[in-house]
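One chain of protein is taken out of this complex; the other chains stay put.
Note that the chains take the letters A and B in the order they are written out, and that residue 1 is the start of every chain.
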Amino acid sequence: MRWRIALACLMCTVLAACSGGAHGRHLSFSGSALGQEGALIRTQLARFAAQHPGVDISVRITPDAANQRHQLYVQWLNAHVPEPDVLQLDIVWTAEFAAAGWIRPLAIDTTDFFPAAAQANRWRGVLYAVPWFVDAGLLYWRTDLFADAPASIDALRADATRAQRERGVANGLVWSGARYEGVVTVFIEYLAAFGGRIFDDDGAIVVDSPQAVRALTFMRDSLGEQGFVPVSALSWQEEQVRFAFQNGQSAFMRNWPYAWALLQDPQRSRVANHIAIAPMPPAAGGRPSAALGGAQLAINRYTREPELAASLVEFLTAPVQMLERARIASQLPARRSLYDGPDLGRALPMPIADVRRALDATVARPVTPVYSEMSEILQVHLHRALTSQEEPSTALHGAAREIRALLDRSGLRGAAS
Amino acid sequence: MSRALAAILIAMLLGPIAWMLAASVLPENQIFSGAPIQGLLHASFDHYRALFDERGFLLPIRNSLIVAGLTTIIALPCATLCAYALARLPMRGKGLFLALLLAVSMFPQISVVAPLFLVLRATGLIDTYPGLVLPYVTFTMPLAVWLLTGFFRQLPRDLEDAALIDGASRLRVIRDVVLPVAAPGLASTAILMFLYCWNEFLFALSFTFGPEHQTVPVAIALFRGRYQIAWGEVLAGAAVATLPVVIVVLAFQRRIVAGLTSGAMKG
Partner (left out) sequence: MIAHDRRTADSRLARLFVAPVILIVGATAPVPIASTVWAALHQRDLRLPWLGQPFVGLANFVEAAGDRRFLDAVLHTVMFAAMTVPIELALGLAVALVMHRVQRGRAIVRAAALLPWAIPTVVAALVWRLVFDNTTTMFGFDWFSNSRAAWIPIAAADVWKTTPFVAVLLLAGLQTIDQEIYESARLDGASATRQLFTITVPLLAPAIVVAAAFRTLDALRLFDLPYVMTGGGPGTATEPLSLYAFVALMERLRFGYGSALSISVFALTFLVALAFVRSLGHASRVEAS
């Protein structure tokens, strides 16, 4: 009996050695691999492997909760681990990882990508990641309550208030106001709507400009009894916001594109077939805006297969794969040209023209390695203003002061874009 | 203690679990609606099915059981012997030793994670069972030693002294006299260690890469999408995950009772 086992072991070892020789090259991909996205990415990776004989690709699942994925990446890259070779990054991580020297510069042509998205992936002029799919903050509105999207911030306020007071809808507008990255994305839309910015063209901090104060004051005044946004929104993240709108409890919602498909499901949603989207409307002196988000692909600096990894990145961001992603996972492609043809309209369940309008109006968050700290400063001060612990001007001046100190400490003054 | 009070206490402890179980059979959008009772009319075991078919949830349960079991099996005897030595045997620098041990366990996990990752990687233990068991043993041992030392100190010396005078060797005294009486303390410590491993999240997330070695808390954390939490499956997963623990705890119940009765008969 024992010799049988020994023979089996020997055969296994020989087989393993053989397969090791024939399939010598290995790539590892890390990103969202749950549910539909998981099946999709595996299909696409298998397609790539078929085009590159001798290459075998594996998926390393990381939690989708952004801070957990971020923590894992930090640990791995800090330890100079060669895998995963290709990483899915949030849009605000690129500058940070690039400055830390953890991802490789890329020589990929980005003319077809949305300029704002490509720009957000450049650090000191060099491209470090490629936009994979984009997200834009959208204003969802109820077509059964309104004929048109509001054309201005004031119209938004009027419509939302009217819906709440006269049409019996519980809330006018809902957005994700919990103290996390989400509230910053909401804020930058209001900021752009009122003509404000976080940095001006010279890299100076202008988050406490009069326009910014007006934007934050508007946000604060829209909360509570006198306004049209529920106070509980200050502890909501995207899902609670979606549920409120989905259950018919709000006339407007500000959320990301992922919600569309769920809202259109008549089994679960009370507002199915009664929704439309638009960018956040402008106030006087501002512009329509949509916070820019999405995922990017980057290459691990310590990878053992740099050219192969680059090929994989190019493959995954090719129009064919992007269209497939739109069709199966309802994620918006990062290539502008795809929005011109008819294929995307058939693939995506969302109205393409409105999506295009929003994507053309995107406003990016500051591209800097210290973004997460900067965001924390903003989050804390925004929350203080929104919960009326501080006046908006005090809060923003405080934020500006702390951001300046942060940039000084980091040797980055004047280097942020 | 009145029966009513006891019932209230148990109800308080089990209430949220009952809510959890009820919610785990509700369709997803009913879970936040605030009226689980009505929702029960639509109850189904979909989430449980998804748990096993789509998520392969047996794997993390197996991994948690192995890691927690190994940790307890390794750490408990070491801690017991060490605690006995600190409680009963002559040794220099006991205070210092205990203090150092305590200092180790007081060190926050969060700062230890990154350097420990480097160490484990250097020794090739990342994404293996030993890679988790080693940190777990290291960080449960000090508290276990502390706890058991106090426990041993509290036991009356008469039984041991009598046996020693009778000519028994120290080892025999430990095996035949001390351990049976110490069974409650040992069982408590074992449960403590087991549940520490069962609950532990940060190390498990950081030191494992894939489903082959990930434990239950990590698997459940992976049920969270970018914005959405698969609530139904999280709750079903929690329900399923507590089952092995209940079984293990029930097994330890017998130990406590058995240890006591045998101790009483010997004494």
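Keep this in mind: a contact is a pair of C-beta atoms (placed from the backbone, for glycine too) under 8 Å apart; a residue touches a chain by one contact, two chains touch by 3 or more.
Every value quoted in this text rests on a predicted model; they were computed, and no experiment measured them.
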Chain not shown: contacting residue from A:Q36, A:S235 or A:S337: A:S235
Residue of B:V25, B:L51, B:L70 or B:L116 in touch with the missing chain, whole complex considered: B:L116
Interface with the undisplayed chain - residues on chain A: 67, 70-71, 74, 78, 96, 99-101, 178-180, 231-232, 234-235, 240, 369-370, 372-373, 376, 379-380, 383-384, 387, 389, 410-412
Chain B, residues in touch with the chain not shown (by the definition above): 1, 5-6, 9-10, 12-14, 16-17, 19-20, 23, 31-34, 36, 78-79, 81-82, 84-86, 89-91, 97-99, 101-104, 106-112, 114-116, 118-119, 134-135, 137-138, 141-143, 145, 147, 150-151, 153-155, 164, 170-171, 184-185, 187-188, 191-192, 195, 198-199, 201-202, 216-217, 220-221, 229, 231, 234-235, 237-238, 241-242, 245-246, 249-250, 253-254, 256, 260
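In this section, only the chains that are shown with their structure count from here on.
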Rounded Å distance, chain A centre to chain B centre (Cα mean): 38
List of chain A residues in touch with chain B within their complex: 32, 34-35, 60-61, 63-66, 68, 71-72, 74-75, 78-79, 81, 237-240, 242-243, 246-247, 256, 258, 268
In the complex, chain B residues that touch chain A: 28-29, 32-33, 54, 113-114, 117-118, 121, 205-206, 209-211, 221-222, 224-229
